[in-house]
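Every protein chain of the complex appears in place save one, which is left out.
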């Protein structure tokens, strides 16, 4: 498959995203550490808002790998399981459903030690030309 | 009430957040536009991940206005209602519940025309010293 | 507007639902108490699963009041704010968005004293014939 270029998006460039796996329905994205991701000046914890964005984006590309086209997020749930410390994060996203109207993706975010620090589940609008399900 | 300093957080500084209202259980935060917030190079739409972060943060400060202490997000739901275009966004956050263990906050994000572009609902861990509910 | 008949559904009949308000985008449904709704034999608390169903249904009718047609639930979030004791519950549901593909509804459930015991937010599939938004 042709891999999408994550860096056409200014926000993805800020996040420094790297596509490390791109299969149909399974996408992995790395987000190397930046100082701007920190929650507090005197903390080693990453800000939850950065993890949420990574989850949203990874789910979006998992759906894109199945449908092509633009797949805006309808809604998203994020569960923060434990603090993520400075270091690279990896999001692993899988499609759960690819429907006529909406798609569902599940995402895990792991830290450098392989611990799952957050999980997410998103609903994305299926591109109009899709006639799946 | 003493207003918290949003800019002690590197990520809040990147987002350029401005606290415009801070009452007990009701907080409003402005997020002026930056080019880095865009979804695509050739688009005027803001990236959803930026809105999600704004929602998380606004809900967090609404809870903080009631409890003080550190209030990590347990989970968060975001519903994207319509595209947000380049321009300042304002998040309005209210506490729905302040419990012994967890708090709940509701957040609306409006664009410069006053349209609601996204809504969110988050659960936050109540600081240990709290004995409310 | 023609009010829908809630009792065409066997499950709604079990729940004993009563439509008490039906306006465009605003619906209220009462659910009088039944012993089968209890969480435990030696408890006065209602089972959360009953409240969740009431929320889902009320949101569904709020959307139906705007769109007509069949509006299957895509996803639903429920936040349980405090225990609901034996007694009639009332769900108040409002549409937040009526889109081409999906609709969003917000629901509150109040007990007989008017306290909000649970809140919910659901996404529903817009009937195919709708050309709104």
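We call the chains A, B and C, going by the order they appear; numbering starts again at 1 in every chain.
Following the convention adopted for this analysis, a contact is a pair of C-beta atoms (placed from the backbone, for glycine too) under 8 Å apart; a residue touches a chain by one contact, two chains touch by 3 or more.
Just so it is clear, the structure is predicted and the values come from calculations on it, not from any experiment.
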Sole residue of C:25, C:48 or C:127 that reaches the chain not shown, by the stated touch rule: C:48
Residue of B:54, B:74 or B:107 in touch with the missing chain, whole complex considered: B:74
Positions on subunit A where the hidden chain makes contact: 77, 79, 81-82, 96-97, 104, 116, 119, 121, 123
Absent chain, residues of subunit B that touch it: 74-75, 77, 101-102, 104, 123, 125
On subunit C, residues whose C-beta touches the chain left out of the figure: 8-15, 35-41, 47-50, 52-54, 56-57, 72-80, 83
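One rule holds in what follows: only the chains that are shown with their structure count from here on.
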Homomeric contact subunit A-subunit B: same or different residue positions, threshold half: same
Rounded Å distance, subunit B centre to subunit C centre (Cα mean): 27
Where subunit A and subunit B are represented by their mean Cα positions, the distance between them in whole Å: 20
Residues of subunit C engaged with two or more neighbouring chains: 77, 104, 123
